[in-house]
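Apart from one protein chain that is not included, each protein chain of the complex appears where it belongs.
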Amino acid sequence: MDSGKVVENIYLLVIVTLISVLQNALFAQKVEKECNQCSQNAQKSAFERVACANRNCMDAYPTFLAVMWCAGLCLSQAPAAFAGIIYLVVRQKYFVGYMGQTSQSTPGYLFGKRIIFFLFLMCVVGIFNYLLTRHYGSDYKEYVETITNAASALLLLP
Amino acid sequence: MDSGKVVENIYLLVIVTLISVLQNALFAQKVEKECNQCSQNAQKSAFERVACANRNCMDAYPTFLAVMWCAGLCLSQAPAAFAGIIYLVVRQKYFVGYMGQTSQSTPGYLFGKRIIFFLFLMCVVGIFNYLLTRHYGSDYKEYVETITNAASALLLLP
Partner (left out) sequence: MDSGKVVENIYLLVIVTLISVLQNALFAQKVEKECNQCSQNAQKSAFERVACANRNCMDAYPTFLAVMWCAGLCLSQAPAAFAGIIYLVVRQKYFVGYMGQTSQSTPGYLFGKRIIFFLFLMCVVGIFNYLLTRHYGSDYKEYVETITNAASALLLLP
């Protein structure tokens, strides 16, 4: 099972998934915007804070899984898995930070935007590369993979 | 990698996923029923409305992804992706409609029922077709795909 064959069978599904991820991001941004405007009056209990942190993490979880798997299947799995690990670290920090807040300045609704964006880009490059290969017969996949592997190290920057 | 081989490795998983989707639909319907009975007294703020709309969309998101991918893998990807696009349009309308409401008449909990049902049907047909092929050796897959492609156009009807 070489990778081009897999992509052939799923590339339309991946494209729809990517559009849905974009839409999710749009929705989440609206929530984030409203959230910032009205979170001043909230003095939440410990339970409310931990439940809210958990909910925010769970809301973003299917999106993360979908993007990571698409990126891993369409392009190459090592950088996708690496970005996934970084995302999990960021999520852990977010959760701990959310619980530790006792005043009203809770962190926002979103986190890990950069990593999701990177995985999203990987999917787009993978799909684009597949379409190029099919229509023109030239395969840049190896170059792209090398570049992606290098670029994924950039995620470690704070 | 022809499609029959893939289905062979996952058809039990797809069946369980379908049952879980049915169960999700059952749960959501219970929520919908209760929701209609008690939403008269709610005069929600803008933040509550956008958060609620986002939550309802996110609740349905894993179900949608699972059904779309199963339908795409088991039967054929073009109509599944097309139905997915339609679902995203419906979701966008739902979200905008939810936010735009200033009175108490918010839209219900569910949306895109018809599209989910169509994708669900595609999965069932794909599994059924695979089992028929395995036990009787006759393959109706091409006829079924043609019919599905035609039927997916019906989703465009309002």
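For reference, chains read A and B in written order, and residue numbers begin at 1 within each chain.
Operating definition for what follows: contacts are C-beta pairs under 8 Å (C-beta built on N, C-alpha and C of every residue); 3 or more make two chains touch, one makes a residue touch a chain.
Quick caveat, the model's predicted, so the values are computed rather than measured.
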| item | value |
| --- | --- |
| Residue of A:85, A:131 or A:147 touching the missing chain in the full complex | A:85 |
| Sites on chain B contacted by the missing partner chain, in the whole complex | 1, 5-6, 9-13, 15-17, 19-20, 23-24, 27-28, 30-31, 34-35, 37-38, 59, 62-63, 66 |
| Touching residues (missing chain, whole complex) on chain A | 1, 3, 6, 45-47, 50-51, 53-55, 57-58, 61-62, 64-65, 68-69, 72-73, 77-78, 80-81, 84-85, 88, 91-92, 95, 99 |
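Criterion: only the chains that are shown with their structure count from here on.
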| item | value |
| --- | --- |
| Angle (degrees, nearest 5) of the CA superposition of chain A onto chain B | 120 |
